[in-house]
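A single structure is presented below for examination.
Here is chain A:
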Amino acid sequence: MRSRPRARTRLRSRRRAAVVACFLAPSLLIFIVYRILPLIWNVVLSFQAWSPLRPATWVGWDNYDEMLNDDDVFWQALWNTVIFLASQPIAIALALGVAMLVNSDLKGASVYRTIVFLSYPLMTVAVAIIWHWMYNERGGLINYALRQLGVVGHPIAFLDSFAWALPSTIVANTWQVLGFFMIVLLSGLQNIPPHLYEAARVDGAPARARFFRITLPMLRPALFLCLVIGMLNSFSAFDLIYVMTNGGPGHATELLITYIYKQGFGSTRFDYAAALTVAQFAMLLVLTWIAHRAVGGNAGAIE
Partner candidate 1 sequence: MRHKLRHAALVAISVIMLAPFYWVLKTAVTSENIYEYPPHLLPVRPQLFNFVDVWYLIPFPRYLFNSVIVSLIAVAGNLVLNAMAGYALTLPFIGRRSVIILLLSCTLIPFQATIIPAYLITAHFGLLDSYLGLALPLLSTIVCIFIFKASFDAVPRSLIDAARIDGLGELRILLRVMLPLSTPAIATNVVLSFIWSWNNFLWPLIITRSPDMQTLPLGLARFLSYMEDTTGALYAFVVMVLAPGLLVFLMAQSAFMRGLTTGATKG
Partner candidate 2 sequence: MTWGRILISRFFIVPIVLLVAIAGWNVYVELHAHGLLQGRVVDAAGHPVPNATVILSVHDFVTQVEKARTRTDRAGRFRFDDNNSHLIQLEAQSGTASSPRVTVRLWFRGQDRTIAEPLRLPPSA
């Protein structure tokens, strides 16, 4: 009589394990095949020399050697990517400002929210074309506004100048991504319990102290998420750069990801492109770890 409940529990937990396995299997399969396996394959490929017609040979550090010592484009692309990454915290700060403005009982707050977020669901290719037109010397709104306001006397060729091309693409990218940051920060703001603010106000703390002592610390998980998304954005900015400038005048807007594409599918140098991918991914890991420490060592409400 006593063994029956135990047997039933065993059966139930075994059945549950089977169910869990069945439910998780398809998703895990997709991730293994399309995320983990490619990453490992990239690492392996970066140590090989491989042209699609001949079998792969092991060459050790040759690809990395070429990348670091012989390739000027790599360093230019790396520098551009670093600048691009540095612009993300600025975008996050702007989004925080917008989120705080929207986070109130303002009439029509949801309308403003939708308007700011409207740029995110757009096709990045379309965004690139739109902003390419905005920057145009003759028909573009930006040059027109600058000249009408008397800031400049003649049109600036934004996307054709070595100095302005990268900032111009960064502005376009910020325009698109601002809405997403705002939504994440807004949900973080709405999860701060108001009684903390009440207590601070009763204690006579000024608005600035309230912001730095209550808002920012409570926003750490949301800020970390935004930083990670911002870093992943340096990968997904491929669409924007490819259509807007395709690497820019010379390589002024060449990001690592566009260079990877050009090496992999333009020159069909899969092995070299793999080495570049591993380099960029390593940089991503390092930056994520730094961001993790910067928000206090705990990435927030992760389980």
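Here is the rule we use: a residue touches a chain if its C-beta (ideal position, glycine included) is under 8 Å from a C-beta of that chain, and two chains touch if they have at least 3 such contacts; residues count from 1.
Keep in mind how these were chosen: all candidates are chains of the complex that A comes from, given by their letters.
Computed from a predicted structure; not experimentally measured.
A.B. asks: Given the candidates 1 or 2, which is the one that touches chain A in this complex?
C.D. replies: 1
A.B. asks: Which residues of chain A touch candidate 1 in the complex?
C.D. replies: Contacts found on chain A: 16-17, 19-20, 22-24, 26-28, 30-31, 33-39, 41-42, 45, 98, 101-102, 104, 106, 110, 112-127, 129-131, 133-134, 136-141, 144, 147-148, 155, 175, 178-179, 183-184, 186-187, 190-191, 221, 225, 228, 232, 235-236, 238-239, 242-243, 257, 260-261, 264-265, 270, 273-274, 277, 280-281, 284-285, 288, 299-303.
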